[in-house]
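First the structure, then my questions, so here it is.
Every protein chain but one is kept in place in this view of the complex.
Labels for the chains are A and B, by order of writing; each one numbers its residues from 1.
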Amino acid sequence: MDQFLQQTLSGLANGAIYASLALAVVMIYQAIDHFNFAQGEMAMFSTFIAWQLIAWGAPYWVAFVVCLAISFIGGMAIERIIFAPIHDAPALSHVVVFIALTLIFNAMAGFIWEFTIKEFPSPFPAELPFETKLIGPHEVGIVGITLIMLGMIYVFFRFTPIGLAMRAAAASPESARLVGISVKKMLGLGWGLAAAVGAVAGMMIAPVVFLEPNMMLGILLYGFAGAVVGGLTSPGGAVVGGFLMGVLEALAGTYVIGSELKLTFALVVIVAVLLFRPAGLFGRVVVQRV
Amino acid sequence: MALSDAKSVAMRPNPAHTAVLFGIKLPMWNLYLTVIGIAAALVLPFVVEGFTVFQLTQALVYAIAVLGLNLLTGFNGQFSLGHSAFYALGAYTAAIMVERYEVAFYWTILPAGIICFIGGFLFGLPALRLEGLFLALATFALAVATPQLLRYEHFEGFTGGVQGIDLFKPDSPIEFLGGDQWLYFVVLVCGALLVVGAWNLTRGRTGRAIMAIRDNPLAARTMGINTSLYKSVTFGVSGFYTGIAGALGAAVAEFVAPDSFTFFLSVWLLVGMVIGGLGSIPAAIVGGLFILYVPNISEALIGQVFGDDPSAKALIGVAFGCFLIFAVYVMPNGLAGFVRWFVARYSRPGI
Partner (left out) sequence: MAMLEVRGLEAFYGHTQALHGLDFDLEEGGITTILGANGAGKTTTLRSICGMVSNNGSITFDGEGLIGKATENIVRKGIAHVPEGRGTFVRVTTEENLRLGAFTVKGAKKIADGMERVYTYFPRLKERRNQQAGTLSGGEQQMLAVGRAMMLQPRLMLLDEPSFGLAPLIVKELFEILRTINQEEGVSMLLVEQNATLALGLADHAYLLETGRVVMSGTSDDIASDENVRKSYLGY
């Protein structure tokens, strides 16, 4: 029983990371109908930036905030410089460009910071204020930070005019323009936010998996799985899906498949959900236009 | 699906300027290129040094894999980021047959292809319900999961786990050919057969059906084309090509291991396809050469600028990525499209 609880809790901690990435993926998907295959590498690159800032002597939370700002601006720049010109190009062009970005970020990180693994600090105290063997302080911290971030994003989209405008621009761009919303700006904002959310995920997971250019590939796969499970049209669903994937991963890893087939597990989940319940748990069925 | 409208650049052959080769109608300039290409392919291994022969062989192997991917994406309009998995399946099939069951290498090539055909067909079946992006996502997952699966300890007796499997390239039965040269010709013959096969597949009724599905799935269905069958068979054929490439690649490298078949192998193949040109068979050769030589050349250049720093090699990835974006922006039909455009523009009689 203890093991079960322990696995579930640590699954929730990883799940928080997957939830963040799933949210980032869904935000981009809703805005431009594409999967950002580079989301993981962007997060990894952001994390390296934070690492560099810390290595230069910045206090953790300063590095954290600066990294978020840089990621936000970087995300906006990617949208404006790279994706805006090919907005109407066929899907394959987009896939190719996402893959190109993956490659570029991966290689850039390798070039600047080398492919050796690096330790990334955890900002949380070494001990919890209460006695427990079930969960470690960093795991509690991950879940806490993620929940705070998700809450802020929820409030932003739900209750602010800009958040509302972003939703409108993503769902019906033409009507949005007719009420004076600049869809271009909203797209840029969306990319910036997604990049920042990804950066938080990267900084939270880096102390666990160590920092290196290839660290995010498998994690992104779980992020995708979370997004697909929750429903690609539902940001809230994606978050739930992410947490769910974290718990499933931990439990399946402990009781069913062992730790060595985790990626295969994600593959099976993705294919199965896409086949049998393409809208996910919380999404709407998307009618395919031909 | 062509990145942009391929039809607009395709040249309409002028009957006075066409020739027939293997039952295939070609414009004259194309015939010249083909003859020069074949001659060069036959002579090259005798004039260049051993290591270059080895590289050329590897480039041909990549070309075959790119061709397989191109059949799927360029001709049929389905995406795959998972072809590293089929390449790996082919490579492991060959290696396991050679090392565990002592089958002669030549007898492993076709089985590798067939297993990958089945694998592709089976993956293609569910993929039928996955349009475009979702297929890209599913195949992405496949590519990311593959190395871990190959490393899996319970398959270790088969796959050799993390260590992988060593194998030897086949000996040359002909006295005046070295091992490298012999393997080069083996790959060349396989490649030639596959090219002719692809050519025949993409002309004619089948080819028209495959491309109709790419251009307008709904219309294809109303025309009475069994789109599901064609799509999963195309996936199978694509797997077949890539699996054969994998088997040949295993012999060239004399080694298979999980880390040779990461997601990034899929990325290289995609790069080769996009740079070469979608929906073009000769483009696959360009793509294969590109995948092999551009990193080598860039590595040399980088070596000169940055010295022997191993992390500097990562810049090759940056260069590749930039190439890809560049291709999408200014060369949406790849080099092949560029050549077609160029020829159509400047070779019209009287100009």
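The criterion applied here is as follows: a residue touches a chain if its C-beta (ideal position, glycine included) is under 8 Å from a C-beta of that chain, and two chains touch if they have at least 3 such contacts.
Computed from a predicted structure; not experimentally measured.
Participant: The chain left out touches which of the shown chains?
Facilitator: A
Participant: Just to verify: which one of A:H34, A:H138, A:R167 or A:K262 makes contact with the chain not shown?
Facilitator: A:R167
Participant: Which listed residue, A:M1, A:A126 or A:V179, touches the chain dropped from view?
Facilitator: Reading the full complex, the residue touching the unseen chain is A:V179.
Participant: What residues on subunit A make contact with the chain left out of this view?
Facilitator: Touch set of subunit A with respect to the missing chain: 161, 164-165, 167-168, 171-172, 174-183.
The definition used in the following text is that only the chains that are shown with their structure count from here on.
Participant: Give every residue of subunit A touching subunit B within the complex, in rising order.
Facilitator: The contact residues of subunit A facing subunit B are 33-35, 37, 82, 85-86, 89-93, 95-97, 99-104, 106-111, 114-115, 213, 217-218, 221, 224-225, 228, 260-264, 266-267, 270-271, 274-275, 278, 288, 290.
Participant: Per the contact definition, I'd like the list of subunit B residues that touch subunit A in the complex.
Facilitator: Residues 1, 3-4, 73, 79, 81, 126, 129-134, 136-138, 140-142, 144-145, 148-149, 151-153, 217-218, 263-264, 267, 270, 274, 278, 310-312, 314-318, 320-322, 324-325, 327-329, 332.
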